[in-house]
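The complex appears here without one of its protein chains, the remainder shown in place.
We just call them A and B in the order they show up, numbering each chain from 1.
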Amino acid sequence: MNVNAICTALAQLREQAPLVVNITNYVVMNNSANALLAIGASPIMAHSREEMTEMMAFAGALVINIGTLDRTWIERMTFAVEQANAAGKPVVLDPVGCGATSLRAHTARQLAALAKHLTIRGNASEIIALAGQASQGKGVDSQDPSETALEAAKQLVEQYQAQVVISGATDYIVSNDGTFVLNNGHPMMTQVTGTGCSLSAITGAFAAIGETSGLAAAAVMGVAGEIAAEQAKGPGSLQVALLDALYNLDENTLTQRLKLSQLA
Amino acid sequence: MNVNAICTALAQLREQAPLVVNITNYVVMNNSANALLAIGASPIMAHSREEMTEMMAFAGALVINIGTLDRTWIERMTFAVEQANAAGKPVVLDPVGCGATSLRAHTARQLAALAKHLTIRGNASEIIALAGQASQGKGVDSQDPSETALEAAKQLVEQYQAQVVISGATDYIVSNDGTFVLNNGHPMMTQVTGTGCSLSAITGAFAAIGETSGLAAAAVMGVAGEIAAEQAKGPGSLQVALLDALYNLDENTLTQRLKLSQLA
Partner (left out) sequence: MNVNAICTALAQLREQAPLVVNITNYVVMNNSANALLAIGASPIMAHSREEMTEMMAFAGALVINIGTLDRTWIERMTFAVEQANAAGKPVVLDPVGCGATSLRAHTARQLAALAKHLTIRGNASEIIALAGQASQGKGVDSQDPSETALEAAKQLVEQYQAQVVISGATDYIVSNDGTFVLNNGHPMMTQVTGTGCSLSAITGAFAAIGETSGLAAAAVMGVAGEIAAEQAKGPGSLQVALLDALYNLDENTLTQRLKLSQLA
């Protein structure tokens, strides 16, 4: 996938405005919905067992984010992944804080094993912990450089037949087709809660139109975040500018700014 | 109701700062609370059975929004409407995504039937679906032009002795007193999650001071949204500017900008 293919995917997303069902955490529900709207998708946040079968029948993708996990959410996430599987819809898993507690690691692994068409999007500590290796996360924040998660990502690709996005100063998009490297974004993005979660949501929007690698989503978010950070005075204005940048992002800007390469 | 009456209602709202109890969805709780504060009301988000009777005794109105519905929320919404009825307080119902699943349609109809003093605020697809007609919504987004919901709105007025607001490019305020037409607002408002929900919350604030038609709320939101969109670079800055505009909205601006008419 090259920059032209990413631009085409973005145009398709805006044309089709796919419906993305999100079971995400309380903290970022608003951000995730707004990020999806800003990029041109149609978000719905829904978790009720009573409507999930119906919902997955007309949705384009399911995004699962374990940020504020508990027993009830686990049950609903599991059921939703089953419905996505039954309807042949792709699933994006965001294993928030996966290394912080065994509940999160265990749940994330069960959901990953369950999903048939899976993309995993996490920071390095989360990817490392999900693969069962020792990570250095602090709560939901990563303290591992993203390149240290490459081996873990490759393991997850094989173990779950998944595609994996490692977010960080450098993003890595890892699949059976090789590894893409993205050098966009800005460090201040880590000072705003939910930018990773928004990326996972947008990954769901691209998955809904058939781009399940996570590359287009990471590219769009990286470039938009970079533009936003140039305009921002701090994390408050960054959050606002990020939605504006996602909304206004055009093919030229994306092409000019994208720093995309491939690992040999 | 004309523009002078709307200005008077706004002044009264700011004078009285009514307490509005909201049982709303996780996505927009923050927006709704901020919209109520910005316009001059006093919001509280509460859903516990153990405090709802007490709460409705001193509250001015109850706003129910089914955006992130499940079994637990249905039970609490039902109980809250009963307490609002018992205390003689008006109820605003926002049937989010009503056409998307049968759970939502069924629940919204039960709540509408239960509420004694009811205002319904939804987009065209939601109003059409609530009336049992075939709608073209996509998840929580409407794909029906607002005028196509007029017959459905009239049916709801009769069926539930309700007043109905259809939001869209044109807003329609439908009651036994006829139909008002509002042509304010801006298309970009649909790219921000929760603007409709904020309108429902503000409808509750006006209902609390006796203006239960929803017209004053729709007028205030339409004009503020229009001002905000003129200043915004995208949906991120629109959301911010909307709260500023609600807060700063004065009688002159409202009078000059309001595009209000009545259907013959």
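The rule we apply is simple: a contact is a pair of C-beta atoms (placed from the backbone, for glycine too) under 8 Å apart; a residue touches a chain by one contact, two chains touch by 3 or more.
Keep in mind the model is a prediction, meaning the values are calculated, not measured.
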Contact partner of the left-out chain, one of A:45, A:69 or A:201: A:69
Which of B:47, B:138 or B:186 contacts the chain that the document leaves out: B:47
Touching residues on chain B - with respect to the absent chain: 17, 19, 21, 26, 29-30, 33-34, 37-38, 42-51, 54-55, 58-59, 239-248
Hidden partner chain, residues of chain A it touches: 25-28, 30-31, 67-71, 97, 100-104, 138-141, 190-194, 232-237, 239-240
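What we mean here is this: only the chains that are shown with their structure count from here on.
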Distance from the mean Cα position of chain B to that of chain A, given in whole angstrom: 32
